[in-house]
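Structure incoming, see below.
Showing subunit A:
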Amino acid sequence: AAHSGYTNAPTGDTVTLGFNVPQSGPYADEGADELRAFELAVEHLNGEGDGGMLSTFSSKALDGTGILGKKVTFVTGDTQTKSDAARASAKSMIEKDGAIMISGGSSSGVAVAVQGLCQEAGVVFMAGLTHSNDTTGKDKKANGFRHFFNAYMSAAALAPVLKNLYGADRAAYHLTADYTWGWTQQESIQAATEALGWRTVNNVLTPLAATDFSSYITPVLNSGADVLVLNHYGGNMVNSLTNAVQFGLRDKQVNGKNFEIVVPLYSELMAKGAGANIKGIVGSQNWDWKLENQMGAKYTGTNAFVQSFGNKYGFPPSQAAQTCYAQTLLYADAAARAGTFNPCAIGEALAGFEFDGLGNGPTLYRADDHQCFKDVLVVKGAENPEDEFHLVEIVEVTPTEQVTYDPNHPMFAGGALGACNPGA
Partner candidate 1 sequence: MFGLEKKDATLLLIVAVLTMCAPFILNPFPSDSGLAQFNAGYPDLMQRFVIFGIFAIGFNILFGLTGYLSFGHAAFLGVGSYSAVWMFKLLSMNVIPAILLSVIVAGAFALIIGFVSLRRSGIYFSILTLAFAQMSFALAYSVLTPITNGETGLQLSLNDPRILGTSISADGGIPVTQLFGIEMRSTYAMDVGPWLFQFNAGYYLCAILLLLAFYLSIRIFRSPFGLMLRAVKSNQQRMNYTGLNARPYTLAAFVISGMYAGLAGGLLASMDPLAGAERMQWTASGEVVLMTILGGAGTLIGPVLGAGFIKYFENIFSKINDNVLHQWFAFMPDGLEDFMVTIVHPFVGKGWSLTLGLMFMAVVIFLPGGLVEGGQKIGKLFRRKKAAEDTSPAAKTPAE
Partner candidate 2 sequence: MNVKPDFSKHANHAETAPAFLSVWDIHAYYGESYIVQGVSFNVHEGEILALLGRNGAGKTTTLRSIARLANPQVNKGEIWLDHQPLHRMSSYQASMAGLGLVPEDRRIIPGLTVEENLQLAQIAPPIGWSLERLYELFPRLGERRKQEGVTLSGGEQQMLAIARALARDIKVLLLDEPYEGLAPVIVDEIEKTLRIVKEQGMTTIIVEQNAVRALQLADRAVILDTGSIVFDGTASEVLENEQLRAEYLAI
Partner candidate 3 sequence: MGILEVKDVNKRFGGLQALGNVNLSVADNTVHAIIGPNGAGKSTLLNCLVGKLIPDTGSVMFAGQSVLGRKPFEINQMGISRVFQTPEIFGDLTVMENMMIPCLAKRDGSFRMHAIESVLDEKALREKAESMLEEVKMLDKRNMHAASMSRGDKRRLEMAMCLVQEPRLLLLDEPTAGMARADTNNTIDLLKEIKARGNITMCIIEHDMHVVFSLADRITVLAQGTPLVEDTPENIKGHPKVREAYLGESA
């Protein structure tokens, strides 16, 4: 590429974005949904379709003529939910296709790995679904941005609701996926629930490869705990939850209270996978398609997005889709406002950017760590879903203030944002 001060400066009349999502492996369906959102976002940016959230977005720098007058094109790749493969795929987008921004992904390990790559290569990384504290904590990077919420925020949002629902005198037993995301999730939720007065009976690490959790579930029965916290995601969560329900945990009475199960991080796909077992189980989400209808106009944008997504694909979008869509728009908007694709200028435009109308209510892209701050949803599995799109019910929305933390919070300490890297 020509030397214009940054990597892959677009030379022609198009600009290329790279969407790097899991297309094989257990998260392939989530990846497929992300990809749908990306395609929709590109359509809207190029002025096709109904424009979706462009009309509700508080910033009006985008006008449906692409970005900075250049038509948006995109390339896609498969992360396989492996950091190696994800980096290879991202590299090929950068080196071969001239992608100027990489987005997507469905796990924190991949997000951190690809974020590191984008930093080195001098392109912008707009994280997809990544929930670990590390992504904008110890592994944060100047070129990387996260719209999705994180483990700390989940915990902070859940804690008061859990207190309301289950009381302050509870004993929790944690099962935790034995890798970095699981640990940060567990650490966060433990801290938040202990602050309420809950006791932590035990925390058991489960292998990633585990499919049958029975041998981890049975000790819970007689441990004296009355809440089980499943710090699992995806297939792990579906299996551990299913096993827990099979073993009758939910029918049990311990210490005179109903035994409860909590799944801190929720998603629509997981709820679908867990089927009836998810009924009444509480967790947190970044966004839900019913948000505007149920919680009011504060969350404007939601309906616009659901309409255009639903019309195109026939079903409502997932939170992963909404994040990816929002991230694409945010990137485009930042470029438009900055007047250039230079990652450093875009970084400046995004840092401290406050916006509204992308479905989450007023949101801040904090400059210190490139983490978005917005309301977090507490949800639970519907008891009697009217159809497969209503598996999740919104319980409450926890306002931004409650989930905001100091950038130097110990759970996020240790890394440095560093300087932005424009590459070549």
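In this section, contacts are C-beta pairs under 8 Å (C-beta built on N, C-alpha and C of every residue); 3 or more make two chains touch, one makes a residue touch a chain; residues count from 1.
Criterion applied: all candidates are chains of the complex that A comes from, given by their letters.
Because the structure is a prediction, the values reported are computed rather than measured.
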{"item": "Options 1, 2 or 3: the chain contacting subunit A in this complex", "value": "1"}
{"item": "Subunit A to candidate 1 touching residues, read off their complex", "value": "1, 23-24, 28, 31-32, 35, 39, 74-78, 82-85, 87-89, 91-93, 95-97, 107-109, 112-113, 116-117, 119-120, 134, 139, 178-181, 205, 207-209, 415-416, 418-419, 421"}
